[in-house]
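Pasting in a structure now, in C-alpha cells, and then I'll have a few things to ask.
Here the complex is missing a single protein chain, while all its other protein chains stay put.
What follows is subunit A.
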Amino acid sequence: MGFAWYRHPGLVVGGAIALALMAIAALGFVWTPFDPTRLALPDRLQGPSALHWLGTDHLGRDTVARLMVGAGNSLKVGLLSVALGLVAGTALGTWAASRNGSLLDEAVMRTNDFVLAFPAVLTAVMMVHLIGPGAANAILAIAVFNVPVFARLARSAALQVRSRDFVLAARAAGLTETRIAIAHILPNMAGLLVVQATIQFAIAILAEAGLSYLGLGTQPPAPSWGRMLYEARTYMQTQPWLAIFPGAAIALTVLGFNLLGDGLRDLVDPRARRART
C-alpha cells in the first residue's frame, strides 16, 4: 500500500519548505553571491537588481547573502534549543512518571507549570540580559521554555505506556527501571516527541527572531533575520523592501515547520486527525 501524498497537502508543502530552507542554509555555509558582512558604502540602499537580487542594506551588504547566512543562523538556534529542551525535558518527564505521585513528581510538575505560566518572551529577554547577549545564550534561554513542554508531554505519554502489559512483563523479567524507560517507554513515545519538536522548532525560530530584533540574539556583524528587520526600520520611508524580505523569510520558515508538524501529527495520531477534520 503506497503512501497517498495528495491526502496530506500540508505535510508535503511543509516538508518541501523545510527541505528547501535547509538546502539554502547549507549552501549559505559554502557559497553566497557576496560576502554577507563586506561593507560597500557606494552600493548602499539599492533596490533589487540583476546584480543584487534583493537589493542591499544601509552598509551596502547584499540582502540575498545575508538572508542565506541568516537562515543557517535561525535553523542552528532552533535546532539546538529544541534539542536541548527535548533531551532534558524527556529525561525529566520520564523520570517523574516512574515515580508517579511522589513528592519529586509533584515538584517537577509544579515547576513546569510555573515556567509555562510566564510569557516566554519576557523571561527570555530577562535571561539573556542577565547572562549576556549572543546566539549561545539565546539558545539557552529558548531551551529553558522547551524543557517543561517536553517534560509534560513525556510524563503523560510515559504514564500511559507504563500501564501497558509489556512493561509489566519487562518488570517481571527483572529489567531495571532505567532499562525499561530506554528500551520500552522511549520508543513508544518517540513519534509524539518528534511531532512536538517540529512545532517547538517553529516557535523557537520566532523567539530567536524576536530576541535578535531586540539585539539580544546573534550579534552583529553576523547576519540574523530579526536584526535585519530592526535595522530596516530606520530606512522604511525610502527602502521598504529591507523590512519585507527578512520578515517573509521568518514567516515562511515558521509556516513550513508548522505545516510539517501538523502533518506529522495527523500521521502519528490518526485520532487527532479525526478530531480536527
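Assume a contact is a pair of C-beta atoms (placed from the backbone, for glycine too) under 8 Å apart; a residue touches a chain by one contact, two chains touch by 3 or more; residues count from 1.
Here is the rule we go by: contacts and distances are computed from a predicted model.
This figure omits one chain of the complex; the name its UniProt record holds, of "Peptide ABC transporter", "ABC-2 type transport system ATP-binding protein", "Formyltransferase/hydrolase complex Fhc subunit A" or "Twin-arginine translocation signal domain-containing protein", is "Peptide ABC transporter".
Interface note for the absent chain: among A:Ala96, A:Ile185 or A:Leu206, the touching residue is A:Leu206.
Only one residue from A:Ala141, A:Ala158, A:Ala181 or A:Leu229 touches the chain missing from this view: A:Leu229. Within the set A:Trp5, A:Phe29, A:Phe118 or A:Phe166, the residue that contacts the chain not displayed is A:Phe118.
Think of the hidden chain as still there; on subunit A it touches residues 114, 117-122, 125-126, 129-130, 202, 206, 209-210, 213-214, 229, 232-233, 236-237, 240, 243-244, 247, 250-252, 254-255, 258-259, 275-277.
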